[in-house]
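Sharing a structure below in structure tokens format, with a few things to ask.
The complex appears here minus one protein chain, its other protein chains still in place.
Here the chain labels run A, B, C and D in written order, and each chain numbers its own residues starting at 1.
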Amino acid sequence: MDNIDILIQAPIFNVQLLLDGVLIGALFALAAYGMALVWGVMNIINIVQGEFVILGGFVAWSLFQVGVPPLFGIPAAAIALFILGYLLYKLVIFRLVDRDLFISLLATFGMSILLQQLMNEVFGADVQTVDTQLQSWFIFEGMVSVPQIKLLAFVLTLVIAVCLVVFMRKSRMGQAIRATAQNARAARILGIDTDKVYATTYGINAAVCGAAGALVVMSLTIHPFQGLAYTIRSFTIVVVAGLGNIAGVVASAFGLGVAEQYAGFVLGAEYQLAFVYLLLVVILMYRSFMLGRQRKYLK
Amino acid sequence: MSGIMSKKSGLEIGGFIAILIAAVVAPFLFPGLQTQLTMLWVMILIALTWDVVGGQMGYNSFGNVIFFGLGMYTTAVVQVGLFFDVGTYTDAQGAAGFALTTGQYFSGLALGLLISALIGVVFAVVIGTGLLGLRGHYFAIGTLGLGIAFGEIFAGWDWVGAGSGMVPPLFPSGIGLQPKVFYYFMMVLLTAVTFFSLRRLYAGRFGLAINAIRDDEDKAEAMGLRTTRYKTIAWAISALFLAIGGGLAGNVLGFIDPRDSAFAGATFGVWMVLMAILGGKGLLWGPVVGAIVFHVTQELFWTYLLGWQRVALGLLIVIIVVFFPLGILGWLRERKPELFGYRVEDEEAASEGNAS
Amino acid sequence: MASETESEKKKRISGYGTGTVESVMSVDQVAKEAQALSEQRPDAATLRGYCKGEPFVTIEGLRAGYGKMEILHEFDLVVGKGQSLCLIGPNGAGKSTILHSIFGFTNIYGGKIFVGGNDITSLSPKEKLRDAGVAYILQDNSVFPDMTVEENLLMGGYLKNRPAEAKQSADRVFEKYTRLADRRHQRAGTLSGGERRLLEISRALIMNPEVLLVDEPSIGLEPRFIDMVFEILADLQNVEGKTIVMVEQNAKKGLEFADLGYVLVSGQLALAGTGTELLENPEVGRLFLGG
Amino acid sequence: MTTMLNVESVSKRFGGIIANSDISMHVNQGEIVGLIGPNGSGKTTLYNSIVGYHPIDSGSVQFEGQEISKMLVPQIARLGLLRTFQQTRIYGAMTCVENMLISVPHKEEGIFALLQRHPKADLERCDELMEFVGLYSKRHLMAGSLSFGQQKLLEFAMALMNEPKMLLLDEPTAGINPTLINGLLDRLLRANQEFGITLLVIEHNMRVIMNIAKRIYCLAHGQLLAEGGPNEIQNDPRVIDAYLGAH
Partner (left out) sequence: DTIRLGSAISLTGKYSTNGAHTKNGYDLAAKLLNDAGGVMVGGVAHKIEIVYYDDESTPARGAQLAERLIQQDGVQFLLGPYSSGLTKAIAPVTENYGVPMVEANGASRSLFTQGYKYLFAVLSTSEQYLTSAIALAAEIAEKEGKKASDVTIAGAFENDPFSQDVRAGVLADAEKFGMKVVIDDKLPPELNDMSATLTKVKALKPDVLVVSGHSKGAALAIRQLSEMGVQVPMLAMTHCDAADIIGQFGAAAEGALCASQWAPSLSYSDDLFGSAADFAKLFEDTYGYAPPYQAAESAAAVQVFADAIGRAGTLEANAVRDALAVTEIQTFYGNIKFDETGKNIAKPMVLYQVQDGEFQVVAPTKWASAKLRYPR
């Protein structure tokens, strides 16, 4: 394996791979937060997750096109997506709460096709990107590069994680969300407006995805049919981390990013995705096997 | 036992004869629609086989398309590999000079389908051992992941053409047989065999057992059912027919793309689920009805909503799942349970049904 | 009511009570005979007669159910302020559905529900709790398993504007029930069935409602807990003056506790009376109390 | 009298919670034995340990002299040791008859036996048992549309269909109307007498347990507290203290 040789002979590239992995993992983490939230609170597996990310990117991109400074695109995308998420909840998603999980899987799959095509019609299918003019820092004599925009994404990921944790612990809405997640009917009898809780949760999810998308368009590229890549990664991350565990989401997102970088480096880009999905399957089977020994199931 | 027309009756036999006649006549009546008609049978087949595991057994698989793709590749590889070196063939991307004689073609096809069936079953058993221990959405996600991984692996594998895909051998010409007609009837035959095999299976202990697993697997275990065995058998049966179907479908399509036709999770993979749900999952006739309605609708969207057909499709999916989660036959069963064999013996007990 | 008779009663029926199990009737037979009973079902005026003072909770001609299926047919109910009512009846008669309807978890096709003279039929659960003071203790599990016992209690004060108030009430609960206080920081999910029930009921205290809806308080509880739960309820009614509407399959205990008793059959009212009357009614005993 | 089920020093803990600690008990062939104890005392856990829902930490469980503590749930069920659940469990989307037919004993059978149709004898037995629990007229209805009490009866009939040698019942009467409880008990007794099925019953309802059990075990805090006939138990100060409360 020539590629492994490189890593042994020039260990500095390990640093680059780790760094790149963590930095891109930060983007995945942002996409995955919301999925964990919506899954845990509403018991909905949200396949449109990736489309929210891409749409967030397009919002930031559109603003950039009309001359808004790129970094304003991040909050703008978050706000726009929050509104969209809230509306989607009121239109469709509320009908999926309390239903078979499979129904939500399929319905949100339908929504994702819909959103993809609408983005295609509205923004066109071109590959788009926003140039923030932010540079890269080069360390270790230029051997390792740290793009500032990705660093920003990384910092933002951590900040949002902390904000989410504090919000969940301290705020009234956060409390209501936690209560609803654990027992919705009980929350209702305590006077919690679960419908509002769900709408807000879904809105927050979309908003975080929107912010992620803005960062994606500034650090990578987007186009309308790319959402699934983020959805699937969110899945993987959430399944590995478990629901309602934000620190776990961050950790496994970084882990996934690093694993992908190494897979791409060692096996070649063509097996990068296959590796990720096989990893998901293996982790699932492993968890199931471990539980199976106690005669429990992964449910 | 569940299923409209599951009782032997004049109605049912009449129905079968009508369908048979329609199936035989259709390709000649509408020669322009031959491919679409063949695809209709492919759709019915994939919906039926998905329903074994997804509907009847309640294990919602997003990965059944694996068997479809495996069948496609296996059949093509056998068809080619019997007579040429597969690597050279794919390298040349089906360049001329690889023509088969009539005898070679059909023996290759037969053997290919046979081996596909075998590989499908073996794979179902192997991955089933790991995956069927997962429950609920973890199973759905695990199978989804595996399906995508398969697509990616085949797309990276040079021997089978990697991302350039693979072209199955050309149908021998000049034997007075149209490839379209031939594959149409092969598909009809396979679907019919599948349908009747499943019908027979559902009527016996096996059908009840997988239904029990769907309704409450813990209870089934507590009652002594060998759930693992039933689950594996069910998946293997599904894989068997699906793999053969894939082998035929590869030849129908004429070009195997790893992600877009073989392991096409986002199209065939999801459609098989949708069609079963649309018709009514867990009901023998559900997938059949669902596939017909879905396929026809989709064709219409395609023709009349140029460029917007997928928007319409997305909307349709949302509407189907949100408003008709029971599907067409499930809905019918709610209204007219008698048709499905649910009945109360005496009137009196029925009217006091909720006072126990 | 004098406190002596109160404690005497308690001695008589404890836990699920005792007795024989000889009177065997088939399901259909019970249904048929109960149907016959309900021929002479009491009208609204009679119901009003049982209610002491001004009616506080009133249901008029309620038709309700799930989806398109009507479960309750023309159901009436009248309870006075500070009174307690126990609903009994066969499984599936629609008892829980009545409580569901009051709180707004069903589809209501007709009829009206009043609390304290206000029509609350179409209020949201939140408004029912906040504006009409209706609290509900569900038939099955309603704790938040991953929150501590204390957090669970505090959630009872979710609608209170000042969290400090809720904190005070929580402290009062802990003073009263040391069994909960001991487990204050324990995850509620690890409590045993009885402790959970206790938690659920005391959480309703924090909500400080006017009307308490209780569904099968004693289900799955060991005998001593059953007594304890009924003591708490008695406390709420007698000391704090709450109005209680209760469903109880442990019918003897329930009727003994409650001022009023209604018998529900197939979504319709079959019999009504004071708790003691029904308890002593031989037909009721034979059909619903197990002889 | 032969011993049917023998539990010896079984212990089971979950993390820090000791659910069962050193419990020994036995049930003889043809007996009806009661199991009582406060909430959380480990009764359901003991059932789970017996029928193989989780590995036990120590001790041994024998059924008809055979060690079963390492076996899996379906294996144990096939030996004829069956349990019902605290929350009723039936197959909601299947008709009552289908529920019954799938409950036939799953003894030894090859793969091809699974693919066969139902023998006539099974169908007859199914009808008999539906009659026995009073659900004959509803036998072609979806089990999920039955009321709570009827579902309990169906579950019981399914257990009988399985021709068990011994049945473990977990609170069979919880949430059932008192009059129907009598009916259910009547059938339990008949199953015991007519079909010779040995019964172990968890109950909080003393009216029930005192009337059917010949012998009663009482658990508290995961330990065996007392054992004896109904009267003995009812008057045992430890049981009164830990469980029954003052009368």
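Quick notes on this structure:
Rule of thumb we're sticking to: contacts are C-beta pairs under 8 Å (C-beta built on N, C-alpha and C of every residue); 3 or more make two chains touch, one makes a residue touch a chain.
As the structure is a prediction and not an experimental result, all values here were calculated from the model.
Although it is left out of the displayed model, the omitted chain contacts the following shown chains in the full complex: A, B. Of the listed residues A:M111, A:A184 or A:L228, the one in contact with the hidden chain in the full complex is A:L228. Contact with the chain that does not appear here is found for just one residue of B:M43, B:M57 or B:A264, B:A264. Across B:D51, B:E152 or B:E221, the residue that sits in touch with the chain not pictured is B:E152. Residues of chain A that touch the chain left out of view are 3, 6, 10, 13, 16-17, 20, 24, 117, 120, 124-129, 131, 136, 138, 142-143, 145, 147, 216, 219-221, 223, 225-226, 228-229, 260-265, 268-270, 272-273.
For chain B, the list of residues touching the undisplayed chain reads 31-36, 39, 92-96, 152, 155-156, 162-165, 167, 170, 253-255, 257, 259-261, 264, 267, 302-303, 306-307, 309-310.
Here is the rule we use: only the chains that are shown with their structure count from here on.
With chains reduced to the mean position of their C-alpha atoms, the one farthest from chain B is C.
One simple way to say how far apart two chains are is to compare their mean CA positions; for chain A and chain B this gives 33 Å. Spacing of chain A relative to chain C, judged by their CA centroids, is 46 angstrom. Each of residues 349, 354-356 in chain B touches at least two other chains.
The set of chain A residues that touch two or more partner chains is empty.
Within the complex formed with chain B, the residues of chain D that make contact are 51, 73-75, 77-78, 82-83, 85, 89-95, 98, 101-103, 105-106, 111, 113-118, 136-142, 145-150, 158, 162, 180.
Listed in rising order, the residues of chain B touching chain A in the complex are 60, 130-131, 133-138, 140-142, 144-146, 148-149, 152-153, 155-156, 162-163, 266, 270, 273-274, 277, 307-308, 310-311, 313-318, 320-322, 325. Across the complex, chain C meets chain A through its residues 103, 105, 124-126, 129-130, 135-138, 141-147, 155-156, 158-159, 203, 207.
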